[in-house]
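Heads up, one of the protein chains got dropped from this complex, but the rest are sitting where they should.
Labels for the chains are A, B and C, by order of writing; each one numbers its residues from 1.
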Amino acid sequence: MKNLKQSILISLWFIFLTFPLMVIRVNTVEQEVEWRWMNMAFIGVGTFVCSYIWRYLMARKEKGGNEEESKISWHQTLTTEKKYAIPAAALILVIAFIFPHIVTEYRINTMISALIYVVLGLGLNIVVGLAGLLDLGYVAFYAVGAYSYALLNHHFGLSFWACLPLGALLGAFFGILLGIPVLRLRGDYLAIVTLGFGEIIRLILENWNEFSFGPSGIANISNPTFFGQEISRSGGILFIYYLMIALVIFTIFVVNRLQNSRLGRSWVALREDEIACQAMGIDRMKTKLAAFALGATWAGMVGVIFAAKTSFINPASFTFLESAIILSIVVLGGMGSILGVILAAFVLILLPEELRAFSEYRMLIFGASMVLMMVFRPQGIIANVRRSYEYHGLDRAEEAK
Amino acid sequence: MEYFFELFLGGLTRGSIYALIALGYTMVYGIIELINFAHGEIYMIGAFTALIVASLLTMAGMDGMAVLALSMVVAIIYAGAYGFTIEKIAYKPLRQAPRLSPLISAIGMSIFLQNYVLLAQTSDFLPFPSLIPEFSFMEPYEHVFSSSELVIVVVTAVSMLVLTYLIKFTKMGKAMRASAQDRTMAMLAGINVNRIISTTFIIGSTLAAVGGVLIASHIGQINFYIGFIAGIKAFTAAVLGGIGSIPGAVLGSLVLGWTESFATGYVSSDYEDVFAFTLLVLILIFRPAGILGKTKTQKV
Amino acid sequence: MLKIENIKTFYGNIQALKGVTIEVSEGEVITLIGANGAGKTTTLMSISGVVPPRSGEITFKGEKIHKKSPDEIVKMGISQVPEGRRIFPGLTVMENLEMGAFLRTDKAGIKEDLEYVLELFPILAERKGQAGGTLSGGEQQMLAISRALMAKPKLLLLDEPSLGLAPLIVKRIFDIITKINQEHNTTIFLVEQNANMALQVAHRGYVMENGAITLVDDAKKLAANEEVKKAYLGI
Partner (left out) sequence: MADKVLDVKALTKTFGGLKAVDSVDLDVKKGEIVALIGPNGAGKTTFFNCITGIYTPTEGDVLIIPPGEDPERINGLKPNKITSKGMARTFQNIRLFGNMTALENVMVGCHCRTKANIIGAIFRGPSTLKEERETIQKSYDLLKEVGLTEFVNEQAKNLPYGAQRRLEIARAMATDPFLLLLDEPAAGMNPQETRDLDELITKIREDYELSILLIEHDMKLVMNISDRIFVVDYGKKIAEGTPREIKDNPAVIKAYLGED
């Protein structure tokens, strides 16, 4: 009874709250008013239902996540036990290989986009997920990569293969350039400075016509070549698809190794407690810089591929919104979790493409899910689980004594 | 010299608007140490609400100051309500969470609200009626300082004075300061801190709405995206002055307003936003505590 | 008057209180002693509702309070002088005192109590307009006690009032505590590390170890107890 009353009140409150924006639409030119009373009903019913769900989730959250954590979940088994991991990986690989031959070119294109976001997500995951540095201007490094290929190709005719490492290097260079002054800053200030930096890069690209051709961008960027051979347009798409698959595999490989290395551990430690970290002899700046630069390297690299894929780029592709999308991939996937980030990238990028009606609401849902995730499941879809180490050798040595 | 004055007054107007928004950032940051990313969106929603109300009233045959006053009041009420609701949904459940969680939640809320307005209304720029009347006594100065600019500066100044009084001398204001300085102690003194936080959000939001209505009327058009840039700039101003400090927010806003005004006037108008962002980056790097802020030492 | 029954309190996953039971009668001065980190402060914070217990019950004058919010608890007449004094540094001495009386609306009563605390600690009257943060440690402690008294508490919780203060000032503070107890019949719950001093002013004492009560007795008897002597009276 109490719940019902509360839900009705919440529903009424939201009807009030959304009334002017959802119900009324004025056309100031024609002097007409459009009244959309249906929306009011939607809001009323919707928030009424949502309030129940909210209460249920809140109660569940408060009852404690302790039990949940101790359970060994399917994904953990899948990624750690060789028995399952190898066949699963093989299956995915086969599907990935066949995929472009059984779908339309359009589908391949969207899949490439999704793969690009997978790599971007994994790259940002190093910075945000592992090292705990909230970078809101990640897209700037992506832009650096894309423009470096576009410009070098336009002015000097440099090939894709020459630009791929150059883009990565330039990404890293900019990462270090920005990182040195700003990494001393506290978490939330760092977020704002990186955001500012991202916007500065975009605004410069938009306004410095002599350098970047302004808002109209650069067109006719060459397709990649295959051992010096020109590839046809459709062949080019196929080629980029396989290239992306290779890059995703390479990225997973690298991130996975980094995660369980001396460096990776120091990133996680830094995220957990900076002061204790320093007391362990870890150089805070150097370690942060490594994470920042490495994340930027990946963004630069994917930027080059993005430019090659679309053969046209302009500053509009590198807005703050793009950074926010990449960030939400990392957040929704589960900070620090490779599998989670991959899943989130697929869900967030492919779903809107598949459900056209849904795509209008895409950003709305992104925003809402970022809030809801933080409130109800801050660890993301798939929580990152630290690796366990085994000591067969040690125990046996013990017994022998 | 006249050009200089024009830029100076232009900067003053700009700075006044920034100040109205920056106060919301600074008050919220002062009390819960959160950059309320969605604050710019409140400003935008305030402007949209005012536009709708003003249009309805105009169509109903009303005009003059009454339209301005009524739409301003409705915008303030709605902005306050949005501020209150946002805090309850996106920040209150995260009081105990690690620092980055509410920040991410705030970014999510900002994206959500932008797209909510985009879908509920339109993605186009909407013309905004100029609600502020032209005063006849301003006519001789119209070429350097318009009536609406005068109104902006005066309204901002009055808002500042009211806010300062509120915070310095009322019991509520003292409780706000107490909660900002030591939340646990405020609770122990019997202050309902959650209510104080809600109040802070409401006050900040109403100021943003005032800013939104004034600037929309001055510039003459709005869209769903105006909150983002204005929000970032106002945040820059708050940081510039020293986040958490109310006089700092005003001072920072004026400095930013003049910087932008003079830089676009004497250097180049293409890079208006670049100046603001560069200023932000430079301040955070060289003086993160801002002009009037104090650095805190971390406890070990 | 106050009954704490088997409360268990957690900070995240760490259990700070492992079933604490304490009883305080009206007009009494009781003390809770124990080592750093034993859970004394947590006990007070649980009573005040800042860190509510996960299980167990707290009743005050027959009413359950363990689910109430801190402001409701203050309203019922429990106020706390927390560890480290926690003066609002940017508020003046007067404003700090005003905050102590935040929930009260009886103007005349507030004025009366203000006069009473200024009489208790005349130095505060001299410092009226000064910011709380500029006071010395001893003055801050006096202000903290006065601020708590401004709420007109029936039960006063004091957390380490002697912390970091010179012996002479500690003695004065303890004298005042006794005075408050006698003059206003205010019940006092004192948490201390300075066990010697605390057991001198208290009627009864509780010894806390590792989140649980290990000893309860008359203050005099506790002070004479060999174990307590060795562990807490030091040296």
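Rule of thumb we're sticking to: a contact is a pair of C-beta atoms (placed from the backbone, for glycine too) under 8 Å apart; a residue touches a chain by one contact, two chains touch by 3 or more.
Predicted, not measured: the structure shown is a model, and the values here were computed from it.
Engineer: Using the definition of touch stated at the top, determine which of A:V45, A:A88, A:V103 or A:A276 touches the missing chain.
Structural biologist: Only one listed residue reaches the unshown chain, and that is A:A276.
Engineer: Using the touch definition up top, pick the residue from A:L294, A:I313 or A:I329 that touches the left-out chain.
Structural biologist: Within the whole complex, the residue contacting the unshown chain is A:L294.
Engineer: Out of C:A35, C:L120 or C:V216, which is the one that touches the chain we can't see?
Structural biologist: Touches the omitted chain: C:A35.
Engineer: Could you tell which one of C:L163, C:V201 or C:L215 touches the chain left off the display?
Structural biologist: Only one of C:L163, C:V201 or C:L215 touches the chain omitted from view, namely C:L163.
Engineer: If the hidden chain were put back, which residues of chain A would touch it?
Structural biologist: Touching the chain left out of view, chain A contributes residues 254, 257-258, 261-266, 268-269, 272-273, 275-284, 290, 294, 386-389, 391, 394.
Engineer: Identify the residues of chain C touching the omitted chain, counting contacts across the whole complex.
Structural biologist: Counting only chain C, the missing chain is touched by 12-14, 35-38, 160, 162-164, 166-168, 170-171, 193-194, 196-197, 209-210, 230-231, 233-235.
To be clear about the criterion, only the chains that are shown with their structure count from here on.
Engineer: With chain B gone and every other chain left where it is, what groups do the chains form?
Structural biologist: No chain B: A | C.
Engineer: Which chain has its C-alpha centre farthest away from the C-alpha centre of chain B?
Structural biologist: C
Engineer: Find the two chains joined by the most C-beta pairs in contact, please.
Structural biologist: Top of the contact-pair ranking: A-B.
Engineer: Please compute the C-alpha centroid of chain A, do the same for chain C, then give the distance between them in whole Å.
Structural biologist: 50
Engineer: Considering chain A alone, which of its residues make contact with at least two other chains?
Structural biologist: none
Engineer: Note which residues of chain B are touching chain A in the complex, please.
Structural biologist: Touch residues, chain B against chain A: 33-35, 45, 48-49, 51-53, 55-56, 59, 74, 78, 81-82, 85, 89-90, 93-94, 97-105, 107-122, 126-127, 129, 228, 232, 235-236, 239, 270-271, 273-274, 277-278, 280-281, 284-285, 288, 298, 300.
Engineer: Given the complex with chain B, which residues does chain C contribute to the contact?
Structural biologist: Spelled out, the residues of chain C in touch with chain B are 48-50, 69-71, 74-75, 79-80, 82, 86, 88-91, 95, 98-100, 102-103, 147, 151.
Engineer: Per the contact definition, I'd like the list of chain A residues that touch chain B in the complex.
Structural biologist: Residues of chain A touching chain B: 13, 16-18, 20-22, 24-26, 28-29, 31, 33, 39, 58, 132, 134, 136, 181-182, 185-189, 191-193, 195-197, 199-200, 203-204, 207, 275, 320-321, 324, 327-328, 331, 360-361, 363-364, 366-371, 373-375, 378.
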